[in-house]
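For this depiction, one protein chain was excluded, whereas all remaining protein chains were kept in their positions.
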Amino acid sequence: MNIFENVESAVQSYARSFPKVFKRASGARIEDVDGNSYIDFLAGAGTLNYGHNNPKLKQPLLDYIAEDGIAHGLDMHTDAKARFLENFQSLILKPRNLQYRLQFTGPTGTNAVEAALKVARKVTGRTNVVAFTNGFHGCTLGSVALTGNSHHRDGAGVSLNDVTRLPYDGYLGKDFDTTKLLEKMILDGSSGLDLPAAVIVEVVQGEGGLNVASDRWLRRLEKICREHKIVLIVDDIQAGCGRTGSFFSFEASGIKPDIVTLSKSLSGFGLPFALTLIKPEMDIWKPGEHNGTFRGNNHAFVTASAALENYWKDDQFITEVREKGELVEKRFSKMADRFGHSLFKVKGRGMMRGLSCVDGELAAAICEKSFEKGLIVETSGADSEVVKCLCPLVISMEDLDKGLSIIEESIKEVVASEEWRAAG
Amino acid sequence: MNIFENVESAVQSYARSFPKVFKRASGARIEDVDGNSYIDFLAGAGTLNYGHNNPKLKQPLLDYIAEDGIAHGLDMHTDAKARFLENFQSLILKPRNLQYRLQFTGPTGTNAVEAALKVARKVTGRTNVVAFTNGFHGCTLGSVALTGNSHHRDGAGVSLNDVTRLPYDGYLGKDFDTTKLLEKMILDGSSGLDLPAAVIVEVVQGEGGLNVASDRWLRRLEKICREHKIVLIVDDIQAGCGRTGSFFSFEASGIKPDIVTLSKSLSGFGLPFALTLIKPEMDIWKPGEHNGTFRGNNHAFVTASAALENYWKDDQFITEVREKGELVEKRFSKMADRFGHSLFKVKGRGMMRGLSCVDGELAAAICEKSFEKGLIVETSGADSEVVKCLCPLVISMEDLDKGLSIIEESIKEVVASEEWRAAG
Amino acid sequence: MNIFENVESAVQSYARSFPKVFKRASGARIEDVDGNSYIDFLAGAGTLNYGHNNPKLKQPLLDYIAEDGIAHGLDMHTDAKARFLENFQSLILKPRNLQYRLQFTGPTGTNAVEAALKVARKVTGRTNVVAFTNGFHGCTLGSVALTGNSHHRDGAGVSLNDVTRLPYDGYLGKDFDTTKLLEKMILDGSSGLDLPAAVIVEVVQGEGGLNVASDRWLRRLEKICREHKIVLIVDDIQAGCGRTGSFFSFEASGIKPDIVTLSKSLSGFGLPFALTLIKPEMDIWKPGEHNGTFRGNNHAFVTASAALENYWKDDQFITEVREKGELVEKRFSKMADRFGHSLFKVKGRGMMRGLSCVDGELAAAICEKSFEKGLIVETSGADSEVVKCLCPLVISMEDLDKGLSIIEESIKEVVASEEWRAAG
Partner (left out) sequence: MNIFENVESAVQSYARSFPKVFKRASGARIEDVDGNSYIDFLAGAGTLNYGHNNPKLKQPLLDYIAEDGIAHGLDMHTDAKARFLENFQSLILKPRNLQYRLQFTGPTGTNAVEAALKVARKVTGRTNVVAFTNGFHGCTLGSVALTGNSHHRDGAGVSLNDVTRLPYDGYLGKDFDTTKLLEKMILDGSSGLDLPAAVIVEVVQGEGGLNVASDRWLRRLEKICREHKIVLIVDDIQAGCGRTGSFFSFEASGIKPDIVTLSKSLSGFGLPFALTLIKPEMDIWKPGEHNGTFRGNNHAFVTASAALENYWKDDQFITEVREKGELVEKRFSKMADRFGHSLFKVKGRGMMRGLSCVDGELAAAICEKSFEKGLIVETSGADSEVVKCLCPLVISMEDLDKGLSIIEESIKEVVASEEWRAAG
């Protein structure tokens, strides 16, 4: 471990929660150098929806590399890119009746968000962007201005401008529809809200604590955007690629965002890859206006194609995801019943679920205990108060059950201590 | 080609210059789907210093994947990361007497630059950053504020703040040392220059047109930074990893930057990867303060380690690079002699060389003609007036010679037209 | 009139509503060059609380000028300044148990606001400032960022930064206490609200449409500010100097702002003058750090002193103001009763009252008709929908009655037209 302490920057974070050196991983399992095996409910913070080293993706990648397939070609056309474009078009967009142009941005979510911001501002000629409380959109300067988390915002060291913050669905209580504030401010000529270029929203706020926007709220949001020619951006970086029970998180609501950002599980293999989907009429980029060295990761094209071909040709995979999601919900609800609703609340949707604890200390204690028992699981939320369960969607029922049982057992042990019992 | 036109965003750029579909690549050669082979003097805009699919890097990558090595683990420790850290420490930093902590940022150059900006602002508590004319540092909001190119700046759609632009070495003529302006403005309490957190500089400006900062200028810049406790950042994303004749571009000058950004050829294989080197006393990050999903690309760790082990254990490789660099210089000088110094000037250093043409049209015509003859080569500079030669450092003498001959032949044909003759 | 059309800028505004050339004024009366006399319910948008050319202020000014009193001395000490400081201290601050240092900023309200912003940011080391919907704080760049009105904001031509906009009291309906949103966002570490340096608020929003903050809301606002060490700024430029029934508009609520801005009626004579009151412990200015040529207007010191001495030594004046305010309220209520509550609502407090019309057209028609009948009265509000009555506080009961009757008569005539009847 010395090399990490002596040479790697202090910025490391997950490495502090799970202080082991890992070596090998497959499916929902990850192994350290000492041969210990862990069930992985973190899964790259939602990057490994198809599991570690999924063999259906791994073999095509090995073949591609072995045959000297292009690894890097900037944004030049390759057969791997063509295949991915065709698959995404035919397996994802067409069946959902969606029309988008695909922009391969730099290979991280934050880069997809930065591209989305730029194009929304170009299209409208406006600068202001509405973002929501507890939203998370990345850490480069344009994205971190959208991000709510003060820990990340403070890191910027400069003012974060051209963003108006409004309350997310439910932020002002169940009975207050927060889109009304947005609408009122738009219609009010002295509200101080500069007519926004865009509204950016997550359907389920991953880092923000698994808050879920209702379909009705999303539809009202879309309607307001349409009426005032505001670009609607859905940031689907964490919630997309099947995580919530459909490929895109917004499918159930019926909205059709103008721009969608994807990354994390898009390559299917954990490879850096990001995509900004843009309605054709908004794709007014000049050549290379937003660029970057790694904006077409061909290895990722290969694995992403394989993921689409193997999992999205029919409904089998997503049906299983939904079933697993219901299972997780059921188990978490039982835990809340068992240990007290004053201590625990179930949050999230699909396979993007969590247990919101009464405070961050409780959540941390549960995660720590779980790790001791062989489960990797992390927290999210403003106070890190949500035990966030982002296990691979392809996880076996056995491992899923085992992982959930570890959480339950850990809660039991943690809550047994005086302190929490008193609070409960 | 239809799929690219119909589905991919209009932002594509290199794909327009080289309208082929590529399939396979090895060393300095790239092949299209019709079996045509091209010599690659673009090399991922400096990303493929070790060539396409370098077998010394490819085999370890294949082995790693085959054995279910970790592909993605956020910033958790892996044996692949440990090995890279050890290699970078022992083969690069130690022999050069450099002390840095390594921060794995999001896997693109722009992300490394954003991290560098943040840490410089944190360390100093200041906001302003000095960047230079013709500098290029990336396209996310923080980086594009540093970037000089108006094409990229205009894409931002918002004001680009907290940056002061000053003239690069040579910008005011050979006899004017532009660091004097910086120094005068710092010492002058009503100059309007807010004391900067950092100065960011490229030793050779890749996108800016292969302008080279003299060692003397760099040393004066470092001295000013030291005297006023300004963080000195060298952006070595394009010029680093051996491109200019040493691992870091600044080695010849003897300066020791406080922060160095690396990316592009760092993985050695064209895989997304970026690194911010930070002097230990400036590594004051809080855990996860700057984060991102892909901040530790394990596949890249594997290939980067292999690159270090194979090419940087002794001087053999870099000696060859210097010799090739001199050859390129000699050939370009001869071309300038032959076709007229009013039309052509040789620019750059090491294997980061180019021919500056009297205007962008001439440069474009030469590149187009070269492509017809089987050479991929691109332009850079404010008016895209520099034919920029960034061929793989491992290129064979035969291919290097052949590529240069194609350029010479292309110039001859282009210049033969009335127009350029008149100008020349 | 030609000279105005040919030489004065198109920016002129009130001159368009009242296209006469005025020559003379006294008390609540203003006279044009043709000898027509108008009752003035605009009164310099609240600048002439003591009427035009109030003889009690005019004579001291004439004497001062005649005796070669200092007209301009930058911020050097004069006997006129000393006298004003003593009067303001003994007649205003001391009886109200308030401790402030007085900063004479540039002689306009916007300058007092800019100074307030600077000192709040200096004291806290933070940059963000919370301002409210429908707030108006001036048109220089720092102030216009706080101002809600899009007409003024659009004039800036640049992004207006470092301000968070939150809903004013009543903005989300009667039952929603909007300070709860502020408090929740402060306590929520990922709300996206950067902890503000200051909150700036008007107790009655003059330009925003005579919206009144309740005492309870103000007290909650003050409490939140205290708990989080946020500077509380009351902008009392329009509502101060007796307009709402007390010298400061916030007196009834019992709050003690950290900073108060005053201007408009402060000189009592319509002379440019502005003041920023700062709690002593926050008066951390370095000498001349915020400066300006006209930051001590000695003519204004003279008239302001006379105003304080004549009107604020006992309660007589303010008691009369309150009685007049009640009269105005009663008359406006009757008008709303008479012409329909669907068309008219009474707004405001003290002598800062208005009739909110169903839309801006109705309000404009009423003002136009009133002007024909010899009354100068203007609108405010986001849609200029409020007929705003800001008559001199010293107005005679006769003129007050006459002016109100003109408004009533004008409404009658305007509403008689088909259109409004239908709406009513």
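The letters A, B and C name the chains in turn, as written, and every chain counts its residues from 1.
Basically, a residue touches a chain if its C-beta (ideal position, glycine included) is under 8 Å from a C-beta of that chain, and two chains touch if they have at least 3 such contacts.
Just so it is clear, the model here is predicted, and its values are computed rather than measured.
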List the neighbours, among the chains on screen, of the chain that has been left out.
A, B, C
Pick from C:K20, C:R322, C:K373 or C:K412: which residue touches the chain that isn't shown?
C:K20
Contacting the left-out chain: of C:T108, C:T178, C:T261 or C:S370, that is C:T108
Per the touch rule stated above, subunit A touches the missing chain via residues 158-159
If the hidden chain were put back, which residues of subunit B would touch it?
127-128, 131-136, 147-151, 153, 159-165, 167, 171-172, 176, 180-181, 184-185, 188-195, 207-209, 381-383
Since one chain has been left out of the picture, which residues of subunit C touch it in the full complex?
1, 3-4, 7-16, 18-26, 30, 33, 42, 44-45, 47-48, 52-53, 58, 61-62, 65-79, 81-82, 85-86, 88-89, 101-104, 106-111, 114-115, 117-118, 121-122, 127, 138-143, 145, 151-152, 154-159, 161-162, 197, 237, 263-264, 269-272, 276, 278, 283-294, 297, 299
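Convention: only the chains that are shown with their structure count from here on.
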Taking only the C-alpha atoms, how many degrees of rotation bring subunit A onto subunit B, rounded to the nearest 5?
180
From the mean C-alpha coordinate of subunit A to that of subunit C, what's the distance rounded to whole Å?
48
Using CA atom averages as chain centres, what separation in Å is found between subunit A and subunit B?
31
For subunit A, which residues are shared contacts with two or more other chains?
127, 151, 159, 161-162
